[in-house]
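Here the complex is missing a single protein chain, while all its other protein chains stay put.
Here the chain labels run A, B, C, D and E in written order, and each chain numbers its own residues starting at 1.
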Amino acid sequence: MRNDQRKVNELRSITIETDYVKHPEGSVLISFGDTKVICNASVEDRVPPFLRGQGKGWITAEYAMLPRATEQRNIRESSKGKVSGRTMEIQRLIGRALRAVVDLDKIGERTLWVDCDVIQADGGTRTASITGAFVAVVLAFGKMVEKGNLKSLPVNDFLTAISVGVLADGKEILDLCYEEDSKAAVDMNIVMTGEGEFVELQGTGEESTFTMTQLQTMLSLAQEGVENLVRLQKDAIGEWAEVIEKKKSAGVAGK
Amino acid sequence: MRNDQRKVNELRSITIETDYVKHPEGSVLISFGDTKVICNASVEDRVPPFLRGQGKGWITAEYAMLPRATEQRNIRESSKGKVSGRTMEIQRLIGRALRAVVDLDKIGERTLWVDCDVIQADGGTRTASITGAFVAVVLAFGKMVEKGNLKSLPVNDFLTAISVGVLADGKEILDLCYEEDSKAAVDMNIVMTGEGEFVELQGTGEESTFTMTQLQTMLSLAQEGVENLVRLQKDAIGEWAEVIEKKKSAGVAGK
Amino acid sequence: MRNDQRKVNELRSITIETDYVKHPEGSVLISFGDTKVICNASVEDRVPPFLRGQGKGWITAEYAMLPRATEQRNIRESSKGKVSGRTMEIQRLIGRALRAVVDLDKIGERTLWVDCDVIQADGGTRTASITGAFVAVVLAFGKMVEKGNLKSLPVNDFLTAISVGVLADGKEILDLCYEEDSKAAVDMNIVMTGEGEFVELQGTGEESTFTMTQLQTMLSLAQEGVENLVRLQKDAIGEWAEVIEKKKSAGVAGK
Amino acid sequence: MRNDQRKVNELRSITIETDYVKHPEGSVLISFGDTKVICNASVEDRVPPFLRGQGKGWITAEYAMLPRATEQRNIRESSKGKVSGRTMEIQRLIGRALRAVVDLDKIGERTLWVDCDVIQADGGTRTASITGAFVAVVLAFGKMVEKGNLKSLPVNDFLTAISVGVLADGKEILDLCYEEDSKAAVDMNIVMTGEGEFVELQGTGEESTFTMTQLQTMLSLAQEGVENLVRLQKDAIGEWAEVIEKKKSAGVAGK
Amino acid sequence: MRNDQRKVNELRSITIETDYVKHPEGSVLISFGDTKVICNASVEDRVPPFLRGQGKGWITAEYAMLPRATEQRNIRESSKGKVSGRTMEIQRLIGRALRAVVDLDKIGERTLWVDCDVIQADGGTRTASITGAFVAVVLAFGKMVEKGNLKSLPVNDFLTAISVGVLADGKEILDLCYEEDSKAAVDMNIVMTGEGEFVELQGTGEESTFTMTQLQTMLSLAQEGVENLVRLQKDAIGEWAEVIEKKKSAGVAGK
Partner (left out) sequence: MRNDQRKVNELRSITIETDYVKHPEGSVLISFGDTKVICNASVEDRVPPFLRGQGKGWITAEYAMLPRATEQRNIRESSKGKVSGRTMEIQRLIGRALRAVVDLDKIGERTLWVDCDVIQADGGTRTASITGAFVAVVLAFGKMVEKGNLKSLPVNDFLTAISVGVLADGKEILDLCYEEDSKAAVDMNIVMTGEGEFVELQGTGEESTFTMTQLQTMLSLAQEGVENLVRLQKDAIGEWAEVIEKKKSAGVAGK
């Protein structure tokens, strides 16, 4: 039994509230238990310099936490004048993950900015961010399709992320809260498509190591979690879920 | 009639939700119409260098907007590596305002950090921030009193802020929304105590000027608005309102 | 009686030396008592990106102090690598104030850079800066008119600034020197046109408040001060003073 | 057959030159084919603030490339004034990896700084850095043991890193050179101990995904590569290899 | 004949105005023709970290130009957020030069900050800065002696600086103004003591070279100039000049 009474393969209570903020093209408040992240997707009608003139689009992400999202107040990165290594890693991860399921050739010379702002943190902020960002991105593209700015939804599959880990006593668990995360021997974040393929896999033993057997158990736990997350995403995006399913069954999913 | 059907002396719909985020000692989500600001108050057990060893405390504020709080996405200040002049002005204003009604000699060598994060903007973010921050500060001090870390609530009076302005047609109005603000000839922010005394007054004619008569009309509008805001603050802080009223009637209000 | 024997409504000795430095289009050394500021106006033949292609000009200001302008040496902002919040507030204020009396539509796609560098500080550096900057700006535009680069002087009215305040004993005074300023309960800076209209009003009670009555007294003191400052500006700009007066009587002043 | 005639499970020619530079406590030039990295380990007699007074040490790493280590010259990060997200990710990875096999409780309040400077890059710079850094760290600790500054070598196991990937045609390969890396659909870096346990696993499909089967094949390739790297490390560290082997057989390896 | 009618070995008109600004311990306005520099010396009662606890003092210099000291306005270094290479070179030069004639062992654990701010530039700003800074330093130390904070003037010799150069036509000249400097093939700055010893010598052929013969001619010109500068410094520092002369004749000059 875990400290919040969950089973090892049990997700926290997860909710996805859409249209949370009024200005962005796609806006979501996602909660993984007490972790709450606002995910906003904004469309900009140009691409970064390295892509100009190629008729192709781009997706980039930024991640931040409110100073008091955590138990102890953190110094604002704008006050420090630079973004931490941890922030950079996470926002690069979110961007890469989203680009794996979006058909960038189909969105024209546009950039989708995805802002993930953690307003309350209790572990798993990066996996909540990716899972929520996917919904915001689908909503933003959906709005563009409805306005006639895109022919069809340029999304090939669902995209979710979940954490798994190994506790100090050697037990593998799914969806770590902060208390578990801070004591875990191994921490792994897994980004997967709805089809169950891997997009990103990051496992770390901080001052520790893990065996092949432990790895396999963690991969299985993640797969269970992903199925549930996809179900929640489908509810959140409504009719667009069917559009994605159709594309997948028509064989255009993946690349 | 204004573009949202309000009378010239009418506030927008204003709500104050307390205990919005779980970690901070005081946490508030305040809405002035579509302007929504999270105000978190955090207690730190030390003061800035210039105050060390004086047995006195300090209050400082930081202000930020989510990139897509506005119609157009703004570049994150952490990405730019510096805080804009506008942000600095606002956070200095919030800090000064709060210090005017708090008895810093009574809080020990502690700093109260007040974070105002705008998640949705529609004009008046600085006045919403001050009005909400006051509530978060009272809640944080209240919690310290309950825990026995402070003898009594070190707050001398209520503190509210409201904007007034002059439209291009010369009409003075209260509590400008973004559409009004962007077209106004004069923009003034007024911070007042519950007693109706001024804490801060900032009036600006951007490429314009205003007369003594217009100034007096704006001051009257502000006074009307402040009374309503104090009533909302009283509801939000519950029993602490009486504590403040008693201190004022006992003559300890002001300095 | 004040500590330097002035009456409450008495300005310090004020001098304006024109053509102080040889390179700038307009250059002034202004002294408010022991406060000395070099105000240089430079013409650049382009505008910031947000104005390009609109046929309109811009005025922007920068403000700095020599490290030892003050009693204690300050660290240079170039060494710190960033401009302080105080500096930003002041330079934004100077720019806004100047733009209120200049007809930006009449200066073409040009930027007027106004540099206010305090070489000796004794309180009131921002009001001295604005009052001197106005003279430097008129001289710069005057030179452009003489060279045929402008058809007429694009200045609609005089522009002056003065400080007023409330001492700890409750007395309202005009034009605070540093010693008065550091002890004042209320500090207010008022920017006014020659016509007596307000351009900017910034009153602050640092850990204090002020009443409506005190505000009215301070406004009256400011009006007295402004009249004297306009007289000194007229002497400094010579014939251009008449040009401005004529425009005002022809009804083109204000907007 | 790969573009440089290697088999899919074949490492490039790998050399480790010890005592490459004279000042550092441990210094190595490691080559993975045309990728050449100088790894220097420096001992500092204090720890970062968060560890002070705990009697424990720390290992931290920095990573950089000479501007012309690559085909195109890169702008120096010191000139840009900030370290890129990529650099931060890599140096955080190197530090975490080394900390997993070093007994930080046994090194006193000291910091080991590990500098990995790429002088020539042809893919796999982060894996070469970790593999070389391990040798530099053992040499630095060995020197401290010889000088009597440490009782015994505080290293619990070997530590190596290798890249694996999936080419566009779906073939899994070991130790990608730059040409392969730039075209790969999947790129994975694996850090392992001599015992074959995982320290870190980072797999990424940039605009692509990978299956469970592909993952398993990549993990097998990595395990083959690691064995060869450990053999090279043993040659490089000489007698210290036996010390590590003895600790492992005595059961103190791992944590 | 030179463009301003001077002979090749003729200095521009040079003036030194003491006590220019009221706050600094030593303050000078020095003019080399149209080049005008404010040199302020400030005493701080502590030394940089690398000197703490050694009972020794330090002298450091900072140099800046007002944005419009030059024909074209320069961007402020505080706005750019960093100090240019040119500025760093000059301020390091000024500091080194002053330290060569001051007995740092005799000033206690104090730092003398010397600020050289160019308000108008017409070539030779660094030589004017050094020549003026020496006077400001003597005045500051003199004031400390008078107040009893120092036993005696810790200055061993006079210190002056002058530029020499080679024009495009091969003619060697003394004290270049901006027009000459911008066309010169060789530019050399020489810092000398009153005794005629070298403190610093910096000769540069920008896209050009110079012969041993040209070097010798430039050295002779410099020596002529220095004698005149020492005379002007003596006038400026009054009685302190005799104190320095006595120390020199008593054989304590130099080190």
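Assume a contact is a pair of C-beta atoms (placed from the backbone, for glycine too) under 8 Å apart; a residue touches a chain by one contact, two chains touch by 3 or more.
The structure displayed is predicted, hence computed values, not measured ones.
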Missing chain: touched chains present in the view: D, E
Residue among D:Thr18, D:Asn40, D:Thr160 or D:Gln233 touching the omitted chain: D:Asn40
Interface with the undisplayed chain - residues on chain E: 82, 85, 88-89, 91-92, 96, 99-100, 104, 157, 185, 188, 193, 195-212, 215, 219, 254-255
Residue numbers in chain D that touch the chain omitted from display: 21-24, 27, 34, 36, 38, 40, 42, 44, 62, 64, 66-71, 73, 76-83, 87, 113, 115, 117, 119-120
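Everything below uses one rule, namely that only the chains that are shown with their structure count from here on.
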With chain D removed from consideration, the chain sets that still hold together: one piece
Inter-centroid spacing, chain D versus chain A (mean Cα positions, whole Å): 29
Chain D-chain E separation of Cα centroids, rounded to whole Å: 52
Of all residues in chain D, the ones touching two or more other chains: 82
Touching pairs among all chains present in the structure: A-B, A-D, B-C, C-E
